[in-house]
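One protein chain omitted, others in place.
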Amino acid sequence: MTNLKLATLNGNERTVVPVDSLRVGAGFTMIAGPCTVESEEQTIETAIAVKKAGAHALRGGAFKPRSSPYAFQGLGLKGLQILKKAKEETGLPIVTEVIDSRDVFWVSEYADVLQIGARNMQNFSLLKEVGRSERPVLLKRGMNSTVEEWLNCAEYILSEGNPHVILCERGIRTFEKYTRNTLDLSSVPAIKELSHLPIIVDPSHASGRVSLIPSLSLAALAAGADGLIVEVDINRDKALCDRDQTLTPSEFTRLMEKVTGLYQFMAAQQ
Amino acid sequence: MTNLKLATLNGNERTVVPVDSLRVGAGFTMIAGPCTVESEEQTIETAIAVKKAGAHALRGGAFKPRSSPYAFQGLGLKGLQILKKAKEETGLPIVTEVIDSRDVFWVSEYADVLQIGARNMQNFSLLKEVGRSERPVLLKRGMNSTVEEWLNCAEYILSEGNPHVILCERGIRTFEKYTRNTLDLSSVPAIKELSHLPIIVDPSHASGRVSLIPSLSLAALAAGADGLIVEVDINRDKALCDRDQTLTPSEFTRLMEKVTGLYQFMAAQQ
Amino acid sequence: MTNLKLATLNGNERTVVPVDSLRVGAGFTMIAGPCTVESEEQTIETAIAVKKAGAHALRGGAFKPRSSPYAFQGLGLKGLQILKKAKEETGLPIVTEVIDSRDVFWVSEYADVLQIGARNMQNFSLLKEVGRSERPVLLKRGMNSTVEEWLNCAEYILSEGNPHVILCERGIRTFEKYTRNTLDLSSVPAIKELSHLPIIVDPSHASGRVSLIPSLSLAALAAGADGLIVEVDINRDKALCDRDQTLTPSEFTRLMEKVTGLYQFMAAQQ
Partner (left out) sequence: MTNLKLATLNGNERTVVPVDSLRVGAGFTMIAGPCTVESEEQTIETAIAVKKAGAHALRGGAFKPRSSPYAFQGLGLKGLQILKKAKEETGLPIVTEVIDSRDVFWVSEYADVLQIGARNMQNFSLLKEVGRSERPVLLKRGMNSTVEEWLNCAEYILSEGNPHVILCERGIRTFEKYTRNTLDLSSVPAIKELSHLPIIVDPSHASGRVSLIPSLSLAALAAGADGLIVEVDINRDKALCDRDQTLTPSEFTRLMEKVTGLYQFMAAQQ
């Protein structure tokens, strides 16, 4: 891998990213929540449900990068305030996306982890700005990006002084049409042999299909991933985005049970 | 899925493909062996080694479809005779590729399973010919083929009267360069919800890297695959093809242990 | 380019492929005709129409490789006999696909050029068989094939003793959905700098849209292609396949005028 300095695996030490009392990269981290913050009720009830099922952090979008300018763009500040309330209610740390370098500073008041979305993976100004933040960063793989390019984007963040980067595989774009994207699970062991950074998997965006999420979640865990980020919504059937790839709380509860069982088995093997 | 009649899932019944006393689709099937049959010693010793490690069938190429006409094309009939001896020695049924519709009849004397390679997935004449054979067929996914096209190729075989098709995911071609292909594990649960046919995974061709094979093997099993086909060679470092993706017998033995442990855990959950 | 011997550019001499009195690679060759031979009337009337418009050869499928076994597979021998009559009627040489190594010998009685379709580009048995034929071969690029792999397939034919290979770019498979495939016109100058073989372009299969064919045809000519192969059908709106990418005779006539004008301009520049 050319040009990597800080993201490269150097010896066997692996980075553990602290998020409140959570430690991403030690144990298996489950991040769950709605695609988009739509209302206080939806967000807080979903947060309570995923917390009850065993999730460790809450995801939810306040700024939504949408293909069309006429699609719902998120609630912005109001969405962040709702996420803050959900944290107060449940104790779950908040993972939420930031899409503009001008917003990094004030969004950090509300976010425990700053998410960089796939479309912004190579928005280098934004990467530098979150690199100067004190918040951990969840860096999604661009949908047409190689593993090498992705690690170079992590390097952008690390080289600004922020050591807390979590990588997130969310599928790449291919010719296959049955799934929304093609989940590239080879990237999990590839990252493990190239870098010390933790890597989690997003089976929701990767597959675009509720029915595939459980199998892909177990596969991600078996491949060595450090966690999952999954879309869950208390009002799945009325959600404004991503309905086809969002779990109900009861589906998520069953997923948590399977994942927990497999994780315990695998941990016991080592 | 348009146009499928015989390959479609119809109720919950799943096909189990009998190969001698082996039943592919019931339990987890491990197929292992050299990329190419190079000599009697190499093949028989590899067969003994993979048998000892717990493999259920022996793979090995006598006809090798190579990108260049000047690359080694396989031993042909002599290779098949060696495979037959390896079977006599170990009892392992033989999985070997057929690449010409004119060869199907006589290759069936030596092969227990006729493999259709990725490059021939849409060689419809060959598909029809193996569809008229009495041997089970291992149908590899074409490296640029959708799941729908792949199932339509299975349908070509089924519609000629041969009900015994095993699908094999071996990676698709994308822009990623770290791996030889991109293993599409979403195809495993996708096939399970679309078809009754068993599906196995080839982590060797998918990744092109020995170091990634264990993780991807466990991931394939966790995703619901019915087995694996893995390249193993007693003389890995002198092999004529695919050295970078071939396991040594001792690496394969460790893989078998991990796979067996995970399989037993997963079977106990159900 | 590794491994190429006979297909490589060696000095400046370029291969001209003789097809009856036509010389592919000298001048600009227009091949036109129906996707599939459906009836004598349709084929002969289309042949007369494209001949009148200025086409140099007639294309038409008697064996159709179709994704589904239940789709129309072509008229086979009867289709070839119809093509022969069309040749008697118009003098146009016949370009038609062969899909099985067992058919090469007898199909050569009817075909002036043996077409290898995209799905069979790496059907090496078939390549070797047409390499032993005395007919020129039109080798379509596989839809997921690199230029290097494509030239290696030409090498398979050349190395069996047949020097008369015409390459045909027909688009590759990408994520773009507006077009059926993505026409890769860079392959035209790439082939010109790597090989002495002539290359033509198929804008019908590449785009899948009648409306894009004129622009892409002119672009192919400007990029240096030696000709085009275009789907034209007298009964376009009733055609069994490829209706969306088939020109009517009057659309083809207008295309011929544009192409001829541009070709004359370009030839005069040199």
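Just so it is clear, A, B and C label the chains in written order, and each chain counts residues from 1 on its own.
In this text, contacts are C-beta pairs under 8 Å (C-beta built on N, C-alpha and C of every residue); 3 or more make two chains touch, one makes a residue touch a chain.
On a predicted model such as this, the values are computed, not experimentally measured, just so you know.
Chemist: Among A:17, A:130 or A:143, which residue is in contact with the omitted chain in the full complex?
Modeler: A:143
Chemist: Who touches the missing chain here, C:31, C:218 or C:256?
Modeler: Counting the whole complex, the residue in contact with the absent chain is C:218.
Chemist: At which residues does subunit C meet the chain that is not included here?
Modeler: Within subunit C, the residues touching the omitted chain are 144, 146-148, 172, 174-179, 182-190, 192-193, 206-207, 211-212, 215-216, 218-224, 258, 261-262, 265-266, 269.
Chemist: What subunit A residues would touch the chain not displayed?
Modeler: These residues of subunit A touch the chain that is not shown: 2-3, 5, 65-71, 99-102, 119-120, 122-126, 128, 142-144, 149, 152, 155-156, 159, 173.
Chemist: In the complete complex, which positions of subunit B touch the hidden chain?
Modeler: 173-175
Note that only the chains that are shown with their structure count from here on.
Chemist: By mean C-alpha position, what chain is farthest away from subunit C?
Modeler: When every chain centre is compared against subunit C, the largest gap points to A.
Chemist: Can you work out the whole-Å distance between the CA centroids of subunit A and subunit C?
Modeler: Once rounded, the distance between the two centres reads 48 Å.
Chemist: Residues touching two or more other chains, restricted to subunit C: which are they?
Modeler: If we look for residues of subunit C contacting two or more partner chains, we find 173.
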